[in-house]
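What follows is a set of notes on a single structure, which appears directly below.
The complex appears here without one of its protein chains, the remainder shown in place.
Chain nomenclature is as follows: A and B, assigned in order of appearance, with residue numbering initiated at 1 for each chain independently.
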Amino acid sequence: MTDITNAPAGPRKATSTELVAASLKRRRRKQMRLQWIGLGAISIAFLMLFILVASLVSTGWQAFTQTHLTLEVYVDPEEIPEERLPRGGFDDALAASLGQMLPGVDMSDRATARAVEGILSNGAQFELRDRVVSDPSLIGQSVTMTVPVSDPYDQLNKGLIERATPEVNRRVKDNEIAWFDTLAENGAISKPFNFGLFANADSRFPELAGLKGALVGSFWALLTCFVISFPLGIGAAIYLEEFAPKNKLSDFIEVNINNLAAVPSVVFGLLALAVFIGWFGLPRSAPFVGGLTLALMTMPTIIIATRAALKAVPPSIREAALGLGASKQQVVFQHVLPLAMPGILTGTIIGLAQALGETAPLLLIGMNAFITSAASSPFDSSTALPTQIFIWADSPERGFVSRTSAAILVLLGFLVMMNAVAIYLRQKFERKW
Amino acid sequence: MTALPFLLLILAVVAGYVVNRRAARLIRDGGNRLHSMTSYHGIFSALLILVPVLTFTLLWLVFQGPIIDRITMASLPEGVLDGLDSGGVQLVLAEIKSVSRGQVFGTPEDWKIAAADRFVMLHDRADWWLVVAVCILSLGLLAFARSRVAADFRARQGVEGIVSGLMIFCSTVAIFTTVGIIVSLSYETMRFFDRVPVADFLFGLNWEPQIPLREDQIAAEGAFGWLPVILGTIVITVVALIVAVPVGLFSAIYLNEFAPKRLRSVVKPVLEILAGVPTVVYGFFAILVVAPAIRNFGQSLGLDVAPNTALAAGGVMGIMLIPFISSFADDALSAVPQAMRDGALGLGSTRGEMMTTVLFPAALPGIVGGVLLAVSRAIGETMIVVMAAGLMAKMTINPLDSVTTVTVQIVTLLIGDTSFDNPKTLAAFALGMMLFLVTLIINIFALRIVRKYREAYD
Partner (left out) sequence: MNDMRKIERDANMTDTKITARGVNVYYGDTHAIKDVNIEITDKTVTAFIGPSGCGKSTFLRCLNRMNDTIDICRVTGEIRIDDQDINHKSVDPVQLRAQVGMVFQKPNPFPKSIYDNIAYGPRIHGLAKSKVELDEIVEKSLRRGAIWDEVKDRLDEPGTGLSGGQQQRLCIARAIATEPEVLLMDEPCSALDPIATAQVEELIDELHRDYSVVIVTHSMQQAARVSQKTAFFHLGNLVEFNDTSEIFTNPTDTRTESYITGRIG
């Protein structure tokens, strides 16, 4: 390896080859360091996702079951006379039944009786009432029913309340644990799948609270969002992509759409509150208003996806149709749009998935109200899935922690499903031009 | 009942289509050459009926409820609403409505029952008026459309004109939305500044919207200096960026240049999953896992850690931003032309040197644009901070302390029953206005950088 010509005079300098060779080790090490840092960064992201999912699953899975108590209740005609229905001493009937199952407990003591009654969920007496009201012939007979136990006992049964904790720090006292164990020994305790999580609306009592109201609310809101944003978004995208003259106005619209996509969601909530509710007088807490707001937020996503899908249709198809004498609109609506449809649908589903998880604007329009029945129309007051999560996360009762995680798992389940459909559509209809 | 107007509308649209097409066919069969195909004559009539009548019906339905509510409330006997705040008035209305549905709890006052009757009557009448209006409008448009059928009528152009108009309307919705945001925010902000001086808001060091300070104070409703709020926002944003920027950038660098294909095909979707997780989930994660962890760790070191630290909220927000920054940086690195990579490798760079000395600097404008968009996201992010950050505004930059943010204040001021006439509610709009302006400026700036950068390499 010769040094290149006209090397300067003086002491012999190291040749470039030698210098390069000398530097190699250091440089390799540097590169390895960069790679390790990169790998470390990715591991952090993975770790976080893992902790997130793991913490949700580990707290949430318990809420998919619910401890129930099976008991036989004698519907005493003295306490519950037919002519007074739907009123009557249903709670006393339940308490009496419990007292029979717990021999040795002095039910004549009021405090003890109340504590024993506390084993059952507050909803039990209403369930009994509803059964008797719908079938008054039950009066004077014994009814076997399986009802949820109240939250502390549910947690005790699931091991969330540690028996080892000193009694003063425990929500379920020693004698209460003894009652529960007696019931369990008699086989009265069961832990079936918690259908109530999906069949009940919200409640102040964790063991009765369910997601039905939230699911229905989210359904109405998403339906409204879809019905409004889908046609508007496609119309806007077709116009901007295929027809709009290149002028200041279309540039302005384009800048506008890009900016709207980045406006904080809470600002849309303010818009909805001021305009839809304050000025137009639309009802608060209504999924319709929520859907309207989400539609404004989803529209930029749909427009951007639709334009990309339209762009992907090769010009040869347009030219072929134009060449046959079709008008520009005929070409777009009969040839280009059908070909772009899979891409448009994919973008729309992804946009709707985002809308499903959107919380802040719904809070501002009042979809965090405490509502104990599911909405029967998009104009009724309702919560939505993400706002229900927010409400439960804010609730002090311990039982709501696992329900919040469970609700999040349900929400994530829906999101995964929607994204899976989007990916499936994309792959199935992906065309190679 | 609600379905009836729509049924009538569908009927009218179909009728319009059939009538006009038949009329056009008759002309054609009579030996005249039509300018447009017969089906276009039909569609023209159908659209001519559909668009205005549907718009009319929808507007009617949307406004019928609120207007009847107001008429009902206005016709209540005098004095019954005295002394009720807006929440109380809402309750009365709700009770009237439930009575009108036949759900009677207890024994409502007579005037409530009378109001409920009136409420039902107004709704029935409104429903009938809507049906009548839809009939008249549809028939009128039907007749008008029929009168246009002629051999030389350019039905196709007519249809395309209507469709064009609809599409232009669709694309202006984006403008209307922006205008709506600006107008509504400015209006409510103006009303806020009527009550609280601008200077107090912009330069005040106290934010205590809930607590009346002293009876004799001018702003008796509290203090509205937004500086501690924006300071809290900045603290949390900075924490978020400290987490997200290095992790995001190094992930992108690794994925872009060093990751084996297999790993890349796993990591990319996982990052997309992280990006798709709703922020309310991150918020719950923060209060369930991160905040207690930080608190325990801090206390084991003997530090005084607040239960809802800026560190927890900011850190979780950083996790949320990781995929955002990494995908932006990955795109920016990929946009650097292959020729730059070849050039660097051809000169004998290691791939690491190529990345740090050529690709990264070349992609820097795009990456900066992405980071700016992330900043704007962090400032506007709501749920994580609402759940995990504090409510009290403090002039502190200690990340172990509890701070509040602009979005937290907006939500807490507006949650629950709100009326639009006290400074507390209006302050939320003023904060919203500032939030909108700040994020808008950052967004415009960032989008411009990104676009310029893309042009440089296209």
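Details
To be clear about the criterion, a residue touches a chain if its C-beta (ideal position, glycine included) is under 8 Å from a C-beta of that chain, and two chains touch if they have at least 3 such contacts.
All values derive from a computational prediction rather than experimental measurement.
Within the whole complex, the absent chain has one touching residue among B:R21, B:R156, B:R341 or B:K424, and that is B:R341. Interface residues of chain A with the unshown chain, by the touch rule above, are 1-5, 15-17, 19-24, 27. Within the entire complex, the positions of chain B that touch the omitted partner chain are 261, 337, 339-350, 353, 357-358, 361-362.
What we mean here is this: only the chains that are shown with their structure count from here on.
Taking the mean of the C-alpha atoms as each chain's centre, chain A and chain B sit 18 Å apart.
For chain B in complex with chain A, the touching residues are 62-63, 65-67, 69-70, 90, 156, 160, 163-164, 166-175, 177-178, 180-181, 184-185, 187-188, 246-251, 253-255, 258-259, 267, 270-271, 273-274, 276-285, 287-289, 319, 322-323, 326, 348, 350-353, 355-356, 373, 376-377, 379-383, 386-387, 407, 410-411, 414-415, 418, 420, 428-429, 432, 435-436, 439-440, 443-444, 447. Those residues of chain A lying in contact with chain B across their complex are 20, 27-28, 30-32, 34-35, 37-42, 44-46, 48-49, 51-52, 55-56, 59, 231-236, 238-240, 243-244, 250, 252-253, 255-260, 262-271, 273-275, 278-284, 296, 299-300, 303, 327, 329, 353-354, 356-360, 363-364, 368, 379, 386, 389-390, 393-394, 401, 404-405, 408, 411-412, 415, 419.
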